[in-house]
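Here the complex is missing one protein chain, while the rest keep their positions.
For clarity, chains are labelled A and B in written order, and residue numbers in each chain start from 1.
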Amino acid sequence: MNARDRTLVTLVAALVALLALGALLPPWQFLATVALAKGCAVLGLMLLLRTGLVSFGQGLYFCLGAYSAGSLGQFFGVTDALVLLTVGSLVAAVVAVVLGFLLANYRSIFFAMLSLALSMILYGLLVKSEALGSTDGFNVTPPTLAGSAISGHDGRFSLYALACVVAFAAALSLDRYFHTPLGRLAAAIRDNELRVEYMGASVRQAIHVKYVIACSLAGLGGALTGLTVGHIDPEMAYWTTSGEFVFVAILAGTGSVAAPFLGSVLFEIVRSVAYQHSPNTWQLALGTAMLLVIMFLPNGLWSMFATRGKAA
Amino acid sequence: MKSSLWQCTWLAAIAAALAWIPSTAAAEDAKPFRVGIVTFLSGAAAGPFGVPARNGAEVVVEAINAGTVVAPYASKGIGGAPLEIVFVDEAGGTTKQVTEYRNLVQQKNVDAVIGYISSGDCLAIAPVADELKKLTVFFDCGTPRIFEDASYKYLFRTGATATMDNVAAALYLHQHKKNIRKIAGINQNYAWGQDSWNDFVATMKVLDPNVQIATSQMPKLLAGQYGAEISAILSADADVVHSSFWGGDLDALILQGAPRGLFKKSTVVLTAGETAVQKLGGQIPDGTIIGARGPFDMFAPDTELNRWFRKVYTDRYNVPPSYPSYKMAQAIFGLKAAYEKAQAGAKASPSQEQIIAAFEHLTFEGPGGKVTMGLGKGHQAVQGTAYGTVKHVGDKFTLSDVATYPADRVTPPDGVKSEDWIKGLKAAK
Partner (left out) sequence: MRELLAVVIDGAIYASWLFVVAIGLTLIYGVMKILNMAHGSLYALGAYAAASLGGAWLAGGHSPYASYAILVLAALIVGLIAGPLLERGLLRFMYGKDEIVLLLVTYAVFLILEDVIKLIWGVDPYFIAQPYGMLGNLDFAGLTYPVYSFVLIAVAIFTGIGVAWVLQRTRPGKLLLVVIHDREVSLAMGINVSLFYLATFTAGAMLAAIGGALTAPTVSVVPGMGVEVIVLAFAVVVIGGLGSLPGAALGALIVGLVRSAAVHYLPQVELFSIYLVMALVLVVRPKGLFAGFEARKI
């Protein structure tokens, strides 16, 4: 069995396991749906990480996805979940195409900082917009799927199943992408951009394309989060949200397309445990957990070691 | 490649097990009435709001369980059952709060949830309360949107909305200051600050259409440095400066503005000023107008319940209770009143439906006076409010010219949105 089939088997097994877990443990569904939605954003970030770029502004697209889906529901009455998810990632993709022209010229810390600045500008714009509720945001109308409601008490499992399938599809698509010539360029760009140029490929174009893919995944994640939580607010564009994605991406490592989702689920669980068992010192608990992971789970970070050969 | 995946899987399994074991251990007999209390225990809102609210909850619940509260809450426990509290930190954003709310209801199996200071959290949690069919009581958040935009069955709010803070401020100003030509504002640039300023300006314009806005400063929440804003306001020559600042920002405004004469040049009205009084009372110059978001703290009526509450709180924490403590006590007493009304003397504990029916349109007493659940189809509390002017008598901080405003004068009636109601306010009030 080659690597491609192995990944497919892993993903299918994970999908089945998740669905079973959700059916057996209803309280698990909400947390897992949120984790899977955020995992989509982290998946996009993983693509960028494999290209050697760290974006501290994925929150921009996460928020755009959520607000597009939410606005479509709230102001235009569209409730079909698939439509909302598609619109969310499309809007994010369009904005990414535009901003990508600018961002594709930057690398390392400047790429990170510029993406952070752009996401904070969106945050500022949303805070100023009283029509969209400013920092209070607004509630999302309950989504439906093919006519039947998938929110609320009865629809919770359907929404969860939708999230699982969407995550599965995203992971599988990205895995297939990595086996295309453009996808394989990612590792090449990370190792040595100059040689890639000498080979005749355009680094800028490649990065632009990957950026758009990563951001549409973030938009998808945002729309899904909005539908699940039922509420969206500008906090989604704040730099701490983006920072959370980066942390989960590092924790998970770039080894496999399933890693971001596992990392995301783990992170949500650890944070919940910290909240419940030490409400007065959960930051201490979370920070310590993060340090322990960074120090003792280097396998989660293994691919980052390989970038040391880069100019720094 | 695979090893990191396996390691992650193992860790996830272990963590999931850890997360579930304690909660199953905690689900013992259902006799105590378990309440989840959600308030800020970390971050900037913890000091001025979250921790006073938590302290208020602790002190009141202890006294209720011991049966040492004065009338009308002298009975032990809540309808005989002891109250058990689970605290949850409100920090972390709305998604996190919705997750934790669901954990409270589905894993910790609470009988009711009391909490939420942030309006964003309230808006997000409201529909979830009805989805999970769990009695939830908001105690502090100020946005009128909760019951103006929708109605809920399982949700109650025992604290009045923030509209009355700013309407009453404008009324007070017109009663106590002549010839207000220009107004300025410095409010935190987020929903609370924006709504406060908008309500204030709208009311001022109704009371006097000729009033001009000299400048509206909207610094970022938690900015902390207001040198430029203070300069801008000083050069704007305003008669009145409105601010809904709270916490560290309010402290900074006072510390940075007072030495530069901000409070002498204009009349400054601080709608949430009461939170700064305890620590900075001595620095707030005379003539400043202070509000406490309701009849709390120094505006509370001199009832036995209020005296008892202040004594018990001060004995325990060495500082008097501030308005979040009052509002939390109000919420707990409201719950107790509704529960016992539903029980109506019987031995058995009332069902959630019965408690809800009893809570609707209930009038009960809190340390700040009577509270009536008169809006939102009986789910939203109305209360009056009060404002006073700072006057130092010797070294002592006192408030002079205290004016109280009954609820119907400063709160829109059921079914009318705040913005529309303000526009319709008659000028001669």
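Just so we're on the same page, a contact is a pair of C-beta atoms (placed from the backbone, for glycine too) under 8 Å apart; a residue touches a chain by one contact, two chains touch by 3 or more.
Note that this is a predicted model, so its numbers are computed, not measured.
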item	value
Selected residue (touches chain absent from view) among B:32, B:80, B:224 or B:320	B:224
Sole residue of B:38, B:51, B:128 or B:328 that reaches the chain not shown, by the stated touch rule	B:51
Identified contact with the non-displayed chain, of B:189, B:349 or B:385	B:189
Absent-chain interface as seen on subunit A, which is shown	54, 102, 105-106, 108-110, 112-114, 116-118, 120-121, 123-125, 127-128, 192, 194, 239, 243, 246-247, 250, 280-284, 286-288, 290-291, 294-295, 301, 304-305, 307-308, 311-312
Where the unshown chain meets subunit B, residue by residue	41-44, 46-48, 50-51, 189, 215-220, 222-225, 227-229, 231-232, 234-235, 247-248, 251-252, 255-256, 258-261, 279-280, 283
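By definition in this document, only the chains that are shown with their structure count from here on.
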item	value
Rounded Å distance, subunit A centre to subunit B centre (Cα mean)	35
Subunit B partner contacts - residues on subunit A that touch it in the complex	10, 26-27, 30-31, 34, 127-128, 130, 133-139, 151-153, 225, 229-231, 233, 235, 241, 252-253, 255-256, 258-259, 262-263, 265-266, 268-273, 275-277, 279-280, 282-283, 297, 299-300, 302
Complex interface listing, subunit B residues touching subunit A	1-5, 7-9, 11-12, 15-16, 18-19, 22-23, 41-42, 87-89, 92-96, 98-100, 102-103, 106-108, 119-120, 123-124, 126-128, 131-133, 143, 145, 189-192, 194, 198, 221
